[in-house]
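For this depiction, one protein chain was excluded, whereas all remaining protein chains were kept in their positions.
For reference, chains read A, B and C in written order, and residue numbers begin at 1 within each chain.
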Amino acid sequence: MAILTVLQAVNAALKQEMRRDDRVVVLGEDVGKNGGVFRATEGLYDEFGSDRVLDTPLAESGIIGTAIGMALYGLRPVPEIQFLDFIYPAFDQIVNELAKFRYRSGGQYPAPVVIRSPYGGGIRGGHYHSQSSEAYFAHTPGLKVVIPSTPYDAKGLLASAIRDEDPVLFLEPKRIYRTVKAEVPDTEYTVPIGVARIAREGRSCSIFCYGAMVHVALEAAEKAKEKGTEVEVVDLRSLVPLDEEAVLASVRKTGRAVVLYEAPRTGGFGAEISALIAERALEYLEAPIVRVAGFDTPFPYTLEHVYMPDARRVLAAVDRVMNF
Amino acid sequence: MAILTVLQAVNAALKQEMRRDDRVVVLGEDVGKNGGVFRATEGLYDEFGSDRVLDTPLAESGIIGTAIGMALYGLRPVPEIQFLDFIYPAFDQIVNELAKFRYRSGGQYPAPVVIRSPYGGGIRGGHYHSQSSEAYFAHTPGLKVVIPSTPYDAKGLLASAIRDEDPVLFLEPKRIYRTVKAEVPDTEYTVPIGVARIAREGRSCSIFCYGAMVHVALEAAEKAKEKGTEVEVVDLRSLVPLDEEAVLASVRKTGRAVVLYEAPRTGGFGAEISALIAERALEYLEAPIVRVAGFDTPFPYTLEHVYMPDARRVLAAVDRVMNF
Amino acid sequence: MTEALLQVLGTDQTVDGAHEPALAVDTLVRMLKTMILVRCFDERALNLQRSGRIGFHVPSSGQEACQVGAAAALTPRDWVFPSYREPGLFLWRGSALEALYNNLYGNSGDLAKGRQMPVHYTDRAHNVVSISSPIATQLPQAVGVAMAARIRKDPIVVLTGFGDGSTSASDFHVGANFAGVYRAPVVFLCANNQWAISVPFERQTASASVAIKAQAYGFPGVRVDGNDVLAVYQAVRDAAERARRGDGPTLVEAFTFRMGPHSSSDDPKRYRPEALCEEWKKRDPIERFGRYLTKKGLLSEAEVSSAWEAGRQATADAARAAERLPPPPVESLFEDVYAEMPPHLRRQLDELLEERKAGESVNTSQAFPL
Partner (left out) sequence: MTEALLQVLGTDQTVDGAHEPALAVDTLVRMLKTMILVRCFDERALNLQRSGRIGFHVPSSGQEACQVGAAAALTPRDWVFPSYREPGLFLWRGSALEALYNNLYGNSGDLAKGRQMPVHYTDRAHNVVSISSPIATQLPQAVGVAMAARIRKDPIVVLTGFGDGSTSASDFHVGANFAGVYRAPVVFLCANNQWAISVPFERQTASASVAIKAQAYGFPGVRVDGNDVLAVYQAVRDAAERARRGDGPTLVEAFTFRMGPHSSSDDPKRYRPEALCEEWKKRDPIERFGRYLTKKGLLSEAEVSSAWEAGRQATADAARAAERLPPPPVESLFEDVYAEMPPHLRRQLDELLEERKAGESVNTSQAFPL
């Protein structure tokens, strides 16, 4: 076991899977010699060579489009999109092509591509280096959407994603790339996709969250404890497929739900969690479901700390559901 | 007053606004000589000429990108995307550029573009001529998203959109393009954006819907009446800004909510309606909030009538909330 | 600068011996028969649409030489990414006629399980990839297959077809640029039929030709008479050989004309002079190639006639057989979204099956308007 950052865990998973399976190839802007702008692909080019680690021209639809072709042919491409904010030129290839290939070909042409991309705020990236647009993809049947919040999960979920038979969007919360560190086994392991994690148990109220927000929730939970509130923090880990049973079980237990995400509030993935609870666990609710999210504005620069949900805002929400 | 179809009402609004304001220009694939593949722009080329009605090359990001430029310069471009399914090559121009221009320039560069696009199923269009991806856009701060369900609203809302100072995505439910007809004033009028319409009053239960689904809801309401259930049908008309007060008022009155949309269920805009109610009117609810939506699959061809919500499925949902 | 137009079979019935490919008689005859079959397939399909038996069709009449000439220049191991106007690529490579009609009917025999609109065929057994409606998306994908084959050291070539309008799409640029950089073994085949629905080529791009666009990507572009099946064959074969040798991609522009509407919902009279159609009828690729074969004595007039007869019969039989098959089962809606059905889809399916016990949905869909 070594202490790894989230970033190092991603790198470790890539190395592990590339060693294990020579169908795995990595491609993207600056992923080769430069090792990726965040260094997630550091060392891969030297170890696996230019046939398996491809620096691409600057065109996201080319990165995803060619990755689709590679997958159709039997490889296991793992393209990197440098920032999630820059994925949109590939949006058509992702939502119309990648997501639908298996279905539209009657199962003849599956396209198991794993798109890795750093996402989210908290690094002073402004409009175009901070977005959390997971909701677009979670609303796209045919895709899986996976988001780790710990080094352990980063390695285990990425390994699962690469072995998965379906396309996976693997979102890496860049705010915790280097700040969250933990012990990670050197040996091979996988974390199953579609299973939520109880990051902290509690019986007073549930917070549903994912990615960097898990750590904000944990901080808020710690503070709530001072007031005697036992907050349960549910780390969804995968938005699609969603571990609906875990969400429902937690809310049935606590009767109170806070939904936390950093994307713009309206139409964010958290709305789906609210809707799920309102449809299938309404009778357990002892208070309204409160959402804490980014505001419905583009992501700002100077005031990002005001924009992004923090423990203080989450705590206020916890208070609201507790004191209803 | 003349009896117009939804399509004719769209055409009438375009003509009216182009006559009224010479800054209004129309551009898109086949919108000129051909009058649009649905004939929404019929007659415009002859009346306004090639400077104001532009057939474009086949590139959606070019259509939207140049429309943005025109708007920055002071024109009022109304680009058409031939089918909403084909908007994704322009997704980057829409979500990263159009939506954020005013904000990112500190208010110096507003970009009032109205994107018109036919959307939705029910015309045997399969995967790529049927999609309802309004949720992607409603989750994008800076855009307004407007969807008419009647000829009157089609004309009045499109006129408002064209006069609006902000970018508007104007989605036209193509299933009712020709099937829904009604009297429409020949004279100028506008319907304000951001105000829902009570399509039918009732006190037993509310159905929240928009676009072609309004007519499905009305059909279900008619049938429910036979059982003595008085269904209120709320036509949202604009998803952003959403008439939250109308939604809350209706649910406070009826205590029961069905949310209806044809897009894939998970993460659809209906989830936002559920979340809104669960946060701000939970205490009025007498039953879970039931969603009736498309399935979480790509849009099919042969079985589209099974895929799309119909009055039978809506009625079953009404029964569920009534008999809870 | 407009590239010279490669032509083997002149419109005036002359033959350019220098470029005449050395093809076996069998192959030549099969090429003609396949072109005839494509035409028969097409005419029947349009009739089926006109009589309301299928929902939509995209005719390719007039463009048979592009399809069959290209297909004949490939090997079965090569991969093909067709556009919606290229049933001939499927037929030459061995797809059953019935498979194509099954798709048009969207029935339970459709390899795509009735999920896509008509003309969106797919055939894994013959390395022909599922057709997509969004324009030009197949180009980068084709390049990806070619890159993967290079990585795997498989000596295959990938051909992808598209129209002149498609060259404006962003994925044309992106696909071609990637192909150039990686020297991917790809043949880009553009059937320049001079219109993209109603938009004529000169409103599509200001470039002198499609072929010239290859210069932007550092590989050759060639222009051929797209109504001359031997010219198309020749150009694609040269391009495929180049690719197989490791010398990278080629852009082949086949200059042609669609004799019919863009699709069953289109009315070309709105934007295209009728006289032009009359003119292009004289350059009919099937007639031209048929004349060449009969003149050479490789086929008699009677044999040509009976090929037409056989084509009509085969397409009638196949269409009838397709019409008899039932629609796909409701369960199929939920399959193949993922490799395994996840719980939320299983739940939606179960709910649907439960609901259907009370009665089935009525099909009130309208005919496709485009």
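Just so we're on the same page, a contact is a pair of C-beta atoms (placed from the backbone, for glycine too) under 8 Å apart; a residue touches a chain by one contact, two chains touch by 3 or more.
Owing to the predicted nature of the structure, the values given are computational and were not obtained by experimental measurement.
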For the chain that's not shown, point to the residue among B:D92, B:D235, B:E262 or B:E304 touching it. B:D92
Which residue, C:D171, C:D238 or C:E253, contacts the hidden chain when the whole complex is considered? C:D171
Residue by residue, what part of chain A touches the chain that was omitted? 29-30, 32-35, 37-38, 55-59, 61-62, 85-86, 88-89, 122-129, 174-175, 177-179, 265-266, 295-298, 300-307, 310, 312-313, 316
Missing-partner contacts on chain C, residue numbers: 1, 168, 170-174, 177, 180-181, 183, 203-208, 212-213, 215-219, 248
In the complete complex, which positions of chain B touch the hidden chain? 25, 51-52, 54, 56-57, 59, 61-62, 64-75, 77, 89, 92-93, 96-97, 101-110, 141-142, 144, 164-166, 194, 240-242, 244-245
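In this text, only the chains that are shown with their structure count from here on.
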Of all the chains, which has the CA centre nearest the overall CA centre? B
Measuring centre to centre with C-alpha atoms, which chain is farthest from chain B? C
Per the centroid of Cα atoms for each chain, what is the distance between chain B and chain C, given in Å? 35
When centres are defined as mean Cα positions, the distance from chain A to chain C in whole Å is 39
Indicate the whole-number Å distance between the mean C-alpha point of chain A and the mean C-alpha point of chain B. 30
Which residue numbers or ranges of chain A touch two or more of the other chains? 61, 89, 92, 96, 103-104, 141-142, 240, 242
For chain C, write out the residues touching at least two other chains, lowest number first. 115-116, 120, 132, 134, 170-171, 337, 344
